[in-house]
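Below: the structure, in structure tokens.
Every protein chain but one is kept in place in this view of the complex.
Every chain is named by a letter (A, B and C) in the order it is written, and numbering of its residues begins at 1.
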Amino acid sequence: MNAPITSPALTAKDFKSDYKPVWCPGCGDYSVLTAVTKALAMLELRPENVAVVSGIGCSSRIPAYTTCYGFHGVHGRSLPAGTGLKVARPDLTVLVASGDGDGYSIGGNHFLHACRRNVDLTYIVMDNHVYGMTKGQPSPTTEPDWSSKLAPGGTGVREFHPLVIALASGANFIARAFSGDPNGVAALIVEAVRHPGFSFVEVLSPCVTFRPEQRGWKESARPAPVAYTDDPARAARRLMTDDGFNIGVLYKGRRAPFAGLPAAPTHSLADLEGGFRL
Amino acid sequence: MNAPITSPALTAKDFKSDYKPVWCPGCGDYSVLTAVTKALAMLELRPENVAVVSGIGCSSRIPAYTTCYGFHGVHGRSLPAGTGLKVARPDLTVLVASGDGDGYSIGGNHFLHACRRNVDLTYIVMDNHVYGMTKGQPSPTTEPDWSSKLAPGGTGVREFHPLVIALASGANFIARAFSGDPNGVAALIVEAVRHPGFSFVEVLSPCVTFRPEQRGWKESARPAPVAYTDDPARAARRLMTDDGFNIGVLYKGRRAPFAGLPAAPTHSLADLEGGFRL
Amino acid sequence: MKANHSSVSVALAGSGGAGVMTAGNMLLEAAAAAGYYGLMTRTSGPQIRGGEAAAMVRVSTFATDAQDDRFQVLAAIDWQNVNRFATELPLGPESILIGDQAHGEPPEVFTKTGARYFPVPLKQLAGQVQGGWPNMIALGVLAGLMGLPAQALEAAINKAMKKGVEAGIAAAKLGLAQAANLDGFKLKEIPAKSSRWLITGNEAAGYGALRGGVRFVAAYPITPATELLEWLSPALTKVGGTLVQAEDELASINMALGASYGGVPALTATSGPGLSLMIEALGLGVTAEVPVVVVDVMRTGPSTGIATKSEQADLNIALYGLHGDAPHIVIAPNSLSDCVAATEWAVGLAESLQVPAIVLSDQYFGQARAVVDVPAFEKKSFHRAKANSNGQPYKRYALTDSGVSPMAIPGTPGITYTADGLEHNERGTPSSQSGDHLAQMEKRARKISQLDPGDAWASIEGEGDVALLTFGSCTGPAREAFARARAEGFDARLVSLRMLAPAQPAKLKQALAGVKRVLVLEQNHSGQFLRYLRSEYELPGEVKSLRRPGPLPFRPEEIYREIVRP
Partner (left out) sequence: MKANHSSVSVALAGSGGAGVMTAGNMLLEAAAAAGYYGLMTRTSGPQIRGGEAAAMVRVSTFATDAQDDRFQVLAAIDWQNVNRFATELPLGPESILIGDQAHGEPPEVFTKTGARYFPVPLKQLAGQVQGGWPNMIALGVLAGLMGLPAQALEAAINKAMKKGVEAGIAAAKLGLAQAANLDGFKLKEIPAKSSRWLITGNEAAGYGALRGGVRFVAAYPITPATELLEWLSPALTKVGGTLVQAEDELASINMALGASYGGVPALTATSGPGLSLMIEALGLGVTAEVPVVVVDVMRTGPSTGIATKSEQADLNIALYGLHGDAPHIVIAPNSLSDCVAATEWAVGLAESLQVPAIVLSDQYFGQARAVVDVPAFEKKSFHRAKANSNGQPYKRYALTDSGVSPMAIPGTPGITYTADGLEHNERGTPSSQSGDHLAQMEKRARKISQLDPGDAWASIEGEGDVALLTFGSCTGPAREAFARARAEGFDARLVSLRMLAPAQPAKLKQALAGVKRVLVLEQNHSGQFLRYLRSEYELPGEVKSLRRPGPLPFRPEEIYREIVRP
């Protein structure tokens, strides 16, 4: 049932479904959606050969807004679901989409271990430094002094540094993007998908409703001053002092990806019975 | 019910209970137990003012082998339990004990967030690069090529680097110890307890049963060649290239610890009813 | 127009930014200021923020937390997508529709109910007041239709608005004037005004927790429990406690256990998906005998389900979700205001029995706001039995008659011990001996089964040989159905269970003595409550299940029909 070889090239539009997103007007996630669809067109993929896997959150609503296969799972578990899918179906292109709450709070452990495991998938986190879906609580990337109903005066807790953690855990590709520049996001996703192993793209994607001040990210985001490195120690030094607004590929590793299901069996079931037979 | 001021100084023996450990003869955890009891004596604490909180694993059996208050919880959740305890009871000294499976596999997310949250407790992980309790499966710190029944030929998955992750997540004190030198472990625990905020002591503690080759750690462990730093970027560079056998304090931060329960209420319950009253 | 209504239900709908919730809240406040009882519930479209929404306000001369059978008035600032709410906004031929011609006609789904349409030029009228808004005109119209006095409306606007009060009042008065031209639903006067609160079920549960002594809360946000936490966070700080936002529910429940082990009563609140993640640690609470309370504000399941809607389908997991034999407590408040007492009670039971307790609230209670009589609190004292050294070796899990063993609190010298989720002997030492296991299983079961909840286990109303069994938010409409039946001389028994675990077979047997027909009312698909009742009790006579899944609440009328059915 593979697509005919002569099928015409698809455009970004072919990857956008006709469901109306539930997002607020102006939400950064619209641009991420645009970027994903552009990237898939640039990669010359077909929707049926791509799966978009997510958890729960505003950002995690993205799968159904594409025409790809989608899996909208439970909160925080997008990476395991994506891992199972990619290992079982190495032929598919798997994008895992998440938010800063879904991916870094409840899903933090899977992030660590997905980076280590290095399954060949692309992990896109739409980071808005807040829980949008549940209406405005601090997330791991929220500034310690951001006041909210749940934490009046702020949590006092140091922000989570996703790129540093990714590097420390062994991610094979690390990039930061800003949804204000959808073409830039698309280009980074293309590169991430092409890079073998676990590729991580952190996308700064403003929540205009609960963090309206993030409209100011337009001013802060800028291309990273130096080209990416493939040296983890150098990358660590850079990322530890990075202010969170350097955009671009920041690290590319050379680890071999985790193996998927073998192409063919070497034994029959009857062979296995041999082990029990008396 | 506080201890009388004139109570005599306690020795390590006073912190060791008379339960016979279930550990295998030669297990590294015996020395960690000794080190903990020595450290508590050196800190001039009393058993009733110390709580040892753990998860599940051979290493996590440690609480009951002390005469302190102990909490032997469920697998992977020692840090949340210890966090709740310390926040609710800031007067207690809280040690959280774990293993590489308990702490870095199932408990990995709590590790990240405990480092960030910086509650004033000491986290001791007995790392033997294996699941001892369940009889020999690879843990996050196991070498990718270590063959076992569950992963014949090895997992192929890159090791987890606990100290780098701790640093990246904001731990306030990071040390590595080796159970072959219980006095050294004790000294590091003393320093960790005294340092405010979240202190992390990774203890190389051989599993003689499933990883007999770890008896060779005696030869590899050595004092770290340079003194600790309080600069995260410098610490990152060192830890990223560290071979896993540098022993000593490797990083000390200066972040203020997370606040515990306030000492006294400012309002009565009746005051709160005011908010509902018509 | 005669003032002969004892209850009027109105809904105000409109698209994002139209201010329907603001107006709804002011209407509720105005009703309260005029001495009435009131209830406001809300619904909205799928958008995260800003989409179409409706505020549903019921004003009555009697206390109730149930929605009525139908709405007397549906007003809309505009009709955009309001048809999506049709099933939630039942109308009848006696109902009226208010809308602005400028936004077109009311959708057919509403007009075909027979409801009469009265156009009001909301936008144009608002334009007549500098800084006036259509929602304030609508507010005035609705208040006028119910006959709420202008002063009450003014007071409510004054209380609610930070700026633009003048304009608000002026606009609302224009609305009031419009209502005067219409056939309304004037409320009867209400005689003496009792002492009242305006409160949501989530706030009530939060306050109950504090009354019970909770001073440590760890939680992870989830709809519809978040407001409970958001209310608790600053409140805890005031009373000397604290709330920690955890990284996930696994952390929050284990943090609560840690704090409670330290002697500080602890709680977490969540909804179905979060409760699923707490199951393992609840078992730890059972085995290690560490008190902890979980408030489950139920939403429509299974899985992520419908996060913003109500259902009573977490009964199974609350009662039977734990692995192994794990006796614990399950309590369900049976009214919005009972969320205070039920949660306080749950904390008391957890503390005194050293066991986890689950409170089954739901989205309906949690997010509805109501005018309620100030609850009368009983002076019960539930305390954790604390141990002190008596020179003997301390047996944390001593096999007492009651099953409760005094607990050593860290800091107490001479009786240190290790709390353990492994099976253990009386000292707390892990044991795999069948004798220790049996003895500890019996101890843990005994402390629960010996509990005598007195009359608190259920609320029992009425007489007769028909009985209706229910729990939680189904109780409100059932109470109203019973009142109607009784008003017509047909009495029956309403038994609303507050203590779901441990079951109380002897008490229920007594409550049902002589009953010939049993109705079991619950808001879920599979009949979880019925199945529970069948397994724990012998139900007399003919048993009929009245159930449907969420989110639509039961209406008094449909229950009434079942009660009086010949």
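The rule is short, and it goes like this: a residue touches a chain if its C-beta (ideal position, glycine included) is under 8 Å from a C-beta of that chain, and two chains touch if they have at least 3 such contacts.
All values reported here derive from a predicted model rather than from experimental measurement.
Peer 1: So which of B:13, B:135, B:218 or B:277 would be touching the chain we can't see?
Peer 2: Answering carefully, the residue with contact to the hidden chain is B:135.
Peer 1: Which of these touches the unseen chain: C:414, C:430 or C:541?
Peer 2: C:430
Peer 1: Hey, which of C:276, C:400, C:459 or C:545 is the one touching the hidden chain?
Peer 2: Once the missing chain is taken into account, the touching residue is C:276.
Peer 1: For chain A, enumerate the residues touching the unshown chain of the complex.
Peer 2: Residue positions of chain A that touch the missing chain: 1-3, 19, 22, 46-49, 51-53, 63-64, 67-74, 76-77, 79-89, 91-92, 109-110, 112-113, 259-269, 271-273, 276-278.
Peer 1: Provide the residue numbers of chain C that touch the chain removed from this figure.
Peer 2: Answer for chain C: residues 46, 84, 87-88, 250, 272-273, 275-277, 279-280, 283-284, 286-288, 300-309, 311, 313-314, 316-317, 319-327, 420-423, 430, 432-435, 437-438, 441-442, 445, 524-526, 528, 531-532, 534-536, 548-552 touch the chain left out.
Peer 1: Kindly note down the residues of chain B that lie in touch with the hidden chain.
Peer 2: Interface residues of chain B facing the absent chain: 22-25, 27, 56, 58, 74-76, 105-106, 108, 131-135, 137-138, 140, 149-152, 155, 209.
Convention: only the chains that are shown with their structure count from here on.
Peer 1: Where the CA atoms of chain A average out and where those of chain C average out, how many Å apart are those spots?
Peer 2: The computed centroid separation for chain A versus chain C comes out at 38 Å.
Peer 1: Approximately how many whole Å separate the CA-defined centres of chain A and chain B?
Peer 2: So the centre of chain A lies 32 Å away from the centre of chain B.
Peer 1: Mark out which residues of chain B touch at least two other chains, giving numbers and ranges.
Peer 2: Expected reply: 109, 112-113, 259.
Peer 1: Considering chain C alone, which of its residues make contact with at least two other chains?
Peer 2: 237, 247-248
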